[in-house]
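Of the protein chains in this complex, all but one are displayed in their positions.
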Amino acid sequence: MRYLPKSDLERREMLSAIGVSSLEELFSQLPAEVRLNRSLAIAPGKSEYDIIEYFRDRGLENANGYDSFLGAGVYNHYRPVLVDTVVSRGEFLTSYTPYQAEIAQGTLTTIFEFQTMVCQLTGMDVANASMYDGSTAVPEAAMMAVRLTNRDKIVVARTVHPEYREVLATYSQHQKMPVSEAGYNSQTGKLDLDDLARQLDKDVAAVIIQSPNFFGVVEDVKQAAELAHKNGSLLVFVFTEAVSLGLLRPPEEADIVAGELQSFAISPCYGGPFAGIMATKEKFMRQMPGRIVGETKDTRGNRAFCLTLSTREQHIRREKATSNICTNQALIALMATVFMTVYGKEGLRELAEQNLSKAHYLAGKVKPHFSGPFFNEFVVSSIGRTPEQVNEALLHKKIIGGLPLKRFYPELGNAMLLCATEMNRREQMDSMAEALA
Amino acid sequence: MYPADLRYTKEHEWVRVEGEIGTVGITDHAQKELGDIVYVDLPKVGSAATKGQTFGSVESVKAVSDIYAPISGEIVAINEALATAPEKINEDPHGAAWLVKIKLGAPEEIKQLLSPQDYQKYVEAEAGH
Partner (left out) sequence: MIKKVRSHINQNEGLVFERSSPGKSGYQLPDLDVPAVDAKQVLGAENTRDEIADFPEISEVEAIRHFTRLSTQNYAIDLGLYPLGSCTMKYNPRVNELVARTEGLAWAHPYQPEALSQGAMEVMAALEAALGEITGMDALTLQPAAGAHGELTGILLIRAYLESQGNPRKKILIPDSAHGTNPATAMMVGYTVENIKSNDRGMVDTEVLERIVNEDVAGLMITNPNTLGVFEQNIGQIAGILHAKGAQVYMDGANMNALVGITRPGDFGVDVMHLNLHKTFSTPHGGGGPGSGAVAVAKHLIPFLPKPRLQKSGGVYSWNYDLPQSIGRVRAFYGNFGVLVRALAYIQAHGGEGLKRATMDALLNANYIRAKLEPYYDLPHKAPTMHECVFSDDRQAKHGIRTGDIAKRLIDYGFHPYTVSFPLIVRGALMIEPTETESKDELDLFIDAMISIAKEVEETPQLVHDAPHSTRTSRVDEVTAARKPIVRWKK
């Protein structure tokens, strides 16, 4: 087998050094009743070419060459070629967690850059080396707020991504962390600040909002923060479309930011792996979960980077840890770091402006359902037909339409969520508009 | 070896009693075990301390040690200097690096603390295991 670098001769030499005569003796201590006495019922090993063909066939059974107007937490953006060039280097791809700083400065330096860029984008003081994804960063932020305030309730806006709210519910069910939802204004599509105010009491640890929200609408972050802070609660700011940070005002009033960087050169890949981020104010740093890279010097006085503040983490604190998280999405975060480096200050802004223009061109033809300002996503209601019917017609033109919203927001009936990015061409948007007419 | 005017606990804290105030810190043995101290987590002034319960922690790079209150009472002062210079605990654990001052809530607890000689014996016995 091509991944097993030993000849039978070498195996015999090694068995002899060990003092046994067969490989089977190496597990003879296993009680007979637990031994598997047959082969695994898995097809024989395939050649490389067969494997490639298998996955090519699976790929062809999926949509290929379709244009898409889906967003809703996962976005189609160009991936600079440099991204795969860099992450394919064996020194990045096949390296381990950088616990041994002397031989992991490559990884540590890029994580330090990543943390810096996340702070620059979000207006926070400190960021960690990434979380699994945006959806799991949210409950981690909620738990962090609970620890910081010694209160236990969470109020989350209904305009936060529905699946993110489901994850929050799963995590909070056994943590004595009751979660309530604040509704949205049916005209603007924004969080209903009055409904939020009604739910704030002395037990609320955090208010969680997303902007642009699931409907694509830009929230009144400042006002929400004021309400939260007046109540002694923290504001947790969530984002799913990282490109928006190229143009939208960073959430400086937030206490904790939890978000998703999939837009930054991370393939949609049927839902994962992605890279979540958490960032916060300096005074809250020690309560933030996840790995953190810090700057220091080595014994010769040279600048060096290392994992730091490890005492927050599970391998030391064990049951008193800030979280059970062990991994960070290092390779995925590196993709985002390369993306941010390639686009840079001007590029990210131009990218965001293109997204804004594309979506507003489309909106100009189909009339958004909500009146609130939006970035690259918005809701439309189809009149007289279901979104499914609209999408069916579009599929004939090899276009995947928007996300029907009834499954998440039944009160919105025939509405669907459309997203237009720099990848959507004018002709496709014209087709979309026609289909909705 | 261990200052005569202090009393000690098996969790390696010390207490200096002056009138109704007990000054608390961790012992030289404790700081040696921890290595370079990087951070100290102390309770808020005004909070209550209960004998035998944790009220803070001391961290080195690779370990955390809970600090257990040797006596009960109200925290009336914390050593702010440790926030920026936690290494003081390594340098002067029995003096300048006191952690908190507690207004004694139950003075009879003092009798339950170890004398310097008994603490010394305890540390030596522990090391022998």
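The letters A and B name the chains in turn, as written, and every chain counts its residues from 1.
The criterion applied here is as follows: a contact is a pair of C-beta atoms (placed from the backbone, for glycine too) under 8 Å apart; a residue touches a chain by one contact, two chains touch by 3 or more.
Note that the structure is a prediction, hence the values are computed from the model and not measured.
Contact with the undisplayed chain is limited, among A:Ala197, A:Ala304 or A:Ala393, to A:Ala304.
Within the whole complex, the absent chain has one touching residue among A:Val146, A:Leu356, A:Val380 or A:Leu436, and that is A:Leu356. In the full complex, subunit B touches the omitted chain through residues 36, 38-39, 59-61, 86-87.
Criterion: only the chains that are shown with their structure count from here on.
Inter-chain centre distance (subunit A to subunit B, centres taken as mean C-alpha positions): 44 Å.
Only residues 38-39, 59-64 of subunit B touch subunit A when the two sit together in their complex. Residue ranges of subunit A in contact with subunit B, taken from their complex: 286, 310-311, 316-317, 320.
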